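The other protein chains are all here in position, but one chain of the complex has been omitted.
Chain naming follows the written order as A, B and C, and within any one chain the residues start at number 1.
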Amino acid sequence: MYPLFYSFCFYLFGLIAIASALAFVTRRSPVAAALWLVNVLFCLAALYVMLDAPFIAAVQVLVYAGAIMVVFLFVVMLLNLGLPGELADARGLLAKILAGLAGIVLLAKIMSSRTAVPIESLMLRPDSLATVARIQGAVAPVAQPLFTEYLIAFEVTSILLLVAAVGAVLIGRRRAAAVEGVGAG
Amino acid sequence: MIAPALQAAALAAAPHPLSGTAADWVWALPLFPLAGFLVNAALAVVAVARPGPADPSADRHSAPDATAAGEDVAGHGPGAGDADAPPPARHRFASVVSLVGPLAVGLAFALACAIFAAMARVHPTTPFVQTYFHWIPAGDLQVNAAFQLDQLSLTLVLVITGVGALIHLFSVAYMGDDPGYARYFAYLNLFVFFMLVLVLGASYPVMFVGWEGVGLCSYLLIGFWYADRANADAGKKAFIVNRIGDFGFLIAMFLLFVQLGTLDYTGVLAAAPGGLEAGGPVVTVICLFLLLGCAGKSAQIPLYVWLPDAMAGPTPVSALIHAATMVTAGVYLVVRSGLLFAMAPAASLTVAVMGAVTALFAATIGLKQWDIKKVLAYSTISQLGFMFMAVGAGAYVAGIFHLVTHAFFKALLFLGAGSVIHAMHAAYHATHSHEDAQDMRNMGGLRARMPVTWILMWIATLAIAGVPLFAGFFSKDEILGTIFDRAGGSILRDAHWLGIPGGVVLYAIYGMGLVAAFLTAVYMTRLMLYTFHGQNRTGEAARPHLHEAPWLMTGPLLVLGALSAVGGFLNTPAFLPIGPAETLARWLDPVVGPATALIAAGAPGDADPRRGLLLSLIAAAVAATGIVVAVVRLGRSAPVRAGAAPETGIESVLAHRYYVDEAYDRGIVRPLLAFSNRVLWQGVDGLIDGLVTLGARVWVWFGGIGSALQTGRVGTYAWALVVGALVVLAITIR
Amino acid sequence: MREMLLAMGYDRWVLPALLLIPLAAAAIILLLPGDAERRWHSARAVALAAFTVEFLVSVGLWWSFDPATPGWQAAVHMPWIPSWGISFSVGIDGISLVLILLTTLTMPLTVLGSWTSVRTRAPAFYTLMLILTTGMLGVFMALDLFLFYIMWELMLVPMYFIIGIWGGERRIYASVKFFIYTMLGSLLMLVAILYVGFHVGNPAAPPGFGYDDLLTRLSVTPVAARWLFGAFFLAFAIKVPMFPFHTWLPDAHVEAPTAGSVVLAGIMLKMGTFGFLRFALPLFPQAALDPTIRAIVLTLAVVGILYGALVALVQPDFKKLVAYSSVSHLGFVMLGIFALTLQSVQGAILVMINHGISTGALFLLVGMLYERRHSRLIAAYGGIARVVPLFAALLTIVSLSSIGLPGTNGFVGEFLVLLGSFRTEPWFAFAATIGLILAAAYLLWAIQRILFERLDKPENAGLRDLNWRELGLLAPLIACIIWLGVYPAPVLRRTEPAAARFVHLVEHGYESAHPAPPRTPIIQPPKARGR
Partner (left out) sequence: MLAESIALSALLFVIGVVGVLTRRNAIIVFMCVELMLNAVNLTFIAFGRVYGYGAQAIVIFVMTVAAAEAAVGLAIVIAIFRHRQTVDLDSINLLKG
């Protein structure tokens, strides 16, 4: 039902994502890890496009890969943590084995679940998202629930962002100023 | 609701014969003393709140140290016995108080006389009930604030206001130099108010108001000179012992209400014959609980212990409250509930036995007391015992008769004693002596110094001893005679008391009464001999200061003396040809008639007049013997000095009042306190608190575990999170 | 009077206004400017003004309340959380009426009582007192169990702080003990309230917390009813406090500042008994009247009466003595409630009022003495009647009222309780009557050791007598003592329908579950009564 090329691309990006993720968690250097993570995010953006979510894909690239990860890198460099081996940040072998075991169990558990099967009655026709996107464009269908059903949540989120921004500024200020600021708040 | 319905019906049918007469003003009777109380209390409060220059309490803030403060206490009445006091100063409002206090009671007496005149004219056969407002309305319980006027309550009202007015007058002189003068009269007026409520109340709860109210005034007046711990203790003891009695009264009321559904007298009288089984357990229990109340208020065994201690109060108080009026309330209650007691012969016999035992018991103690007021106190207990013998045997008229005559001669005795104490105190005060002004061993030979008091006291002594033609003779004779009659034939004779036939019990009571009468004559003559006769033992220095009391004190004594002499003619027996016979009996008949008739059922119809005469002669002979024995035994020998070698053997037991106070203290009071302290408070509360603390400890321990889990390391938390997530997944995802 | 009030729409706004006035005043106090001294002065003035206004507003209820009208009066219903069946419903019956008036009368007096004694953090103190008032009034008027619970907790927190901040030396211990005891009970009650809310009528329907709704449609199994009653019982019994749950009270009373003690004893203890009257018994009559449970509760009540009195007898600390006397008095209330006759319930309500007045006055008097001498120990005094005669006179009057002397308020309530209880539970009533003897013993002994005997402590010789402020704040209480003793009929008339309704609800609820008469009076009433 899907064209072969579509499937190929899907698997390709999926495998690159997995590989990049594995590389991400195994790199010692924070800078390298961050760059591998950016790679994962790009792959996911590609998958979003294939899953009929072009707007989200764009946002993914712009906000996640572009903004958030840059901030991470920025902090890493600010704190001068870029050099590998500066501190042995991975845990010991036992922790690694246990973590691996936990991961396998978790994966097995998720994979083995049968609850994740879609509910038939609520399912849309295949391609219906693509159809809507053809008529309304990529942005409008996303905006529709955002500004109707989830309006209040949306507004609250904006406040959350504001608070986070103010909080980040307050916490990140130099120490003397921070103490004074906290006292006043 | 029977009572109001009946009442309303009666009122609708025909107005009570008393309405429209002075009896319409019955509501004003207690209001006079209440107004007096309010005025005097206000004056007392104003005096202490804003000390004026002439007020002895003005310097109260300048007391330099505790000793001075302790000595300058408000306890300088004639009875307090402290010679180092500053010169006595009249209360700032003494003149107003002297006017208001006696006047309030005097006006009430005048009104009572007017009502008496009206009632004597009308001779109502039903009680006159005035209802003012609903006091406690709750469902089918309807207690109204209402007064009931009948021959019984009016008799008591006359005694209370009449004797009360005389005692108020006496107090004006006696208490004149006391710093708490206004407070004293406030309490005294309040007492008269409550006493009037007690006798006028138309239902048991209203009576209970007066019943506890007089107890309160008694408490306040006994502890009037509260700076002395003994006085304060005595007041408290009186109140608490009375409360034990009131407990019985309350239970009796509850039982009455549960059984009859009403608590006012007319309702109870109407409902009792149908609602209670005569001679049955319920009515007997009701009466026994009422009796417990009476035992408390009227100082009968086993609750008599408070009355001797109550002598700590000022002497006029002893005369008014602890001799003439309040302590007789128990007798009034039994007579008021006469029908109930008549329906419960076993309870009636209990009343009589209690009275007889008390009369005899207290008389023996009276033989060996040295404090002049203590002798009179035990004498009062003994005489009250006579009254209970009477009402227990169904001689309700005789009981009330003795109540009235006793009010005359015992008030006289107390006031006379007060006059003596006043003189003794003044003498010791002038000579700065610390001797006891109330101890008879310090008296003697006062005849020459206080002739008026001496004569009047002898009149009272002859009256109480039962010498013919004096007041006490007729009343006591009637009591003993009636008991003898009842033993011959009545429902009491046919009843049983603890398995003993009632007749036997009554004959025994008669015998005990005779012995008690004999002892009465002995100890009273002893009192007179030691106080007024023989050598004076007051002391050389103090002797010239002994004076007769002022006229304001002797005046009331004279009136009471006259009443003690002729009071007996209120109710002369039919077989004695002196004046109109049985006046009081005819007067009280509408009230006590039904109960008397019920209890005397089965008596032989015609009493032999010669037997009555014979009994009278026996009683007179007993009294005369008592006086003679006392004179012969004690006449020539002076008593031991105060503080000399103590008595031994039976005399010691008597002098220590059979160690009853000690027994109560060791057997009840102290164990109770120790139990409360050690077991209940420190034990039970400690246990509960311990359990609570233990519970808290357990949770603190759990908290410690939780706290230890908080390592503060994010890694640990992450692990906990993952494990938790796995657990949740394991549970939820199948 | 009633017509005039109704014409003002009084009925429609009075109850919400009573809840809002203290909160508004609390907000004003928090915003007061100035330094500590000025804020202290202005805070107490604002608090006094607010409580006076509160009292004046509430006093209209006395006339607007019509005993002849059935049902809740001055009721206000507003939806609150409709999806859970929760509404803001308030209304009063005779019982609420008198308790609300007691509260609004007491609060201004507590402010006057704290006028000079509370100086530190005064704004916070008065703010807490005001919030506390809202909580207490809310408890008395709530007609929704959820609202009731909120108000119940609302009054707990301020009291915790009042004891913990302005209390005596062991205030932290006392406040934590108070808080934990009360919280334990109230959390169980919350569980019970939620359970009850979800078991109204149809199981599929949304939950409901309306009181009337619960009364008519609550359907729980007998076993569940027993557990639910147990939860309510524990919460209320701790608050009362009944005998084994009372040990928080002496500590809290002793350590609390005067105003705290007055409110605690005068009003908050009534929450427990009020809870029994309003919720625990009417909602679960079949559990409450179960012969075993009833016997246990009655036994605890009577044990409390005697135990409280006996322990009060040996207290060296006057405040502790009064605290234990509260255990004793509240035992009478419990006896009256569970004896379940009109007279006993009426008496229980009166005892609640009387205890509020008398014990409140006692604590105020002790507070005045404490302010002068900084000691609550009885042994620290003696003979002070001579230096402070007015104080002595008032303490005596108040003590007599607490003893239950006829002619004072104390008598009428206890008389009714005992008389009513005697009809159904004669033996319990009999034992309880002994408590009256002990009451006289402990209080008279205490006032003797404080007021009478020798003035042998030099430091007591210079005590000042009461000033005008103190006289003025005691005067209303003394007036109530005499008024309720001589003419309690107006109060009884207003509470009678509510008491009758309570008795009917409980008995009816029990009998519908148990057709056979469950108990026979020990003393059988005579057959023909002619009534």
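Quick note on the criterion: a contact is a pair of C-beta atoms (placed from the backbone, for glycine too) under 8 Å apart; a residue touches a chain by one contact, two chains touch by 3 or more.
Remember, it's a predicted structure, so these values are computed and weren't measured experimentally.
A.B. asks: For the chain that's been dropped from view, list the shown partners it touches.
C.D. replies: When the entire complex is considered, the left-out chain reaches A, B.
A.B. asks: Since one chain has been left out of the picture, which residues of chain A touch it in the full complex?
C.D. replies: Interface with the chain not displayed, on the chain A side: 2, 7, 10-11, 14, 17-18, 21-22, 24-25, 30, 33-34, 37, 40-41, 44, 47-48, 50-53, 55-56, 59-60, 63-64, 67-68, 71-72, 75-76, 78-79, 81, 87, 89-91, 95-96, 98-100, 102-104, 106-107, 110-111, 116, 118, 122-124, 129, 132, 141-142, 144-146, 149-150, 153-154, 157, 160-161, 163-165, 167-172, 174-175, 178.
A.B. asks: List every residue of chain B that touches the chain not included in the displayed model.
C.D. replies: 706-715, 718-719, 722
By definition in this document, only the chains that are shown with their structure count from here on.
A.B. asks: Per the centroid of Cα atoms for each chain, what is the distance between chain B and chain C, given in Å?
C.D. replies: The answer is 37 Å.
A.B. asks: From the C-alpha centre of chain A to that of chain C, how far is it in Å?
C.D. replies: A distance of 60 Å separates the two centres.
A.B. asks: Taking the mean of the CA coordinates per chain, how far is chain A from chain B in Å?
C.D. replies: Going by mean C-alpha positions, chain A sits 96 Å from chain B.
A.B. asks: What positions in chain B touch 2 or more of the other chains?
C.D. replies: Residue numbers touching two or more other chains: none in chain B.
A.B. asks: Looking at the complex, which residues from chain C come into contact with chain B?
C.D. replies: 177, 180-181, 244, 246-247, 250, 307, 310-311, 313-315, 341-343, 346-347, 383, 385-387, 389-390, 393, 400, 405-407, 411-412, 415-416, 418-420, 422-423, 426, 429-430, 433-434, 436-437, 440-441, 444-445, 448, 451-458, 461-462, 465, 486-489, 492-493, 496, 500, 521, 523, 525-526, 528-531
A.B. asks: Looking at the complex, which residues from chain A come into contact with chain B?
C.D. replies: Touch list, chain A to chain B: 91, 102, 105-106, 109-110, 112-115.
A.B. asks: Any idea which chain B residues touch chain C in the complex?
C.D. replies: 1-2, 45, 48-49, 57, 60-61, 63, 65-66, 69-70, 73-74, 133-141, 145, 205, 208-209, 211-213, 216, 219, 223, 226-229, 232-233, 235-236, 239-240, 243-244, 246-247, 250-251, 253-255, 257-259, 261, 271, 274-276, 282, 672-673, 675-677, 680-681, 684-685, 688-689, 692, 696
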